[in-house]
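Below is one structure. I have some questions about it.
Note that this complex is displayed minus one protein chain, with the remaining chains in position.
On to chain A.
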């Protein structure tokens, strides 16, 4: 009876295997089909940026097939990359983003170290508070910050509004909480024996941090750096509110406000500017994709 049952199970299982692999092949084909559709949806705007950036104004206003370049030209790129104004935006964006990354790291690494390793009064509350701060959006704070900067400027006489360097103090509010949060996760995952050994060997807290924690948690550090850089590079609301003069603008605001002159939209140049503005994050992403994705998922999975 039992052998009969086993005999029966044999062939039917074989058939099932065959259909499963066929199913899988079909599933793969369908997956590719839908992925191509979604890839078209996801990649249309950046590709269209590139197409338009290679067109001359004459070709754009001639309203030929918008998806094809008939007379490719680099004149938009040449014009923007030789324009002092655009280079100024690029320079402002770069200096702001780089300095903000440095400030962010200087604040969040020591703080994350203390919160991950030194239990002190209120450390758990502070860690939670850091996470909550990350959830406070920029659109809630821009009005009070604008007013605060105005008040401080009136009191001290230091120009704060309409100066790019004020962004150096404002952007860390966006980057520090998240960077601290993911660095806490990375530091907490380092085995305790490692820093205990360092302490026994007579290392100070600072040495433990610089000799043990930073090298071991380097992937997390890179992820946090990428995050801080891309956030500061992309930030739009704060510079739009706090800076107005053309020479103080950063790239996103500069492109949206100066390249659109009245009702005349020079789309070739706007798309070129947007593409050049998107280039630094895209290049970083292309080379450090794994770190980028690690940073992205760390917020929810490292908690």
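Quick note on the criterion: a residue touches a chain if its C-beta (ideal position, glycine included) is under 8 Å from a C-beta of that chain, and two chains touch if they have at least 3 such contacts; residues count from 1.
To be clear about the criterion, contacts and distances are computed from a predicted model.
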item	value
Chain excluded from display, named as in UniProt, from "Cation acetate symporter", "Sugar ABC transporter permease", "Aspartate carbamoyltransferase" or "Sulfite reductase"	"Sugar ABC transporter permease"
Contact residue for the chain not shown (choose from A:69, A:98, A:126 or A:190)	A:126
Positions on chain A contacted by the hidden chain, ascending	27-28, 30-32, 34-35, 38-39, 41-46, 48-49, 52, 60, 63, 65-67, 106-108, 110-111, 113-115, 118, 120-121, 123, 126, 128-133, 135-148, 169-170, 172-173, 176-177, 180, 205, 230, 233-234, 236-237, 240-241, 252-253, 255-256, 265, 267, 270-271, 274-275, 277-278, 281-282, 285-286, 289, 292-293, 296-297, 299-301, 303
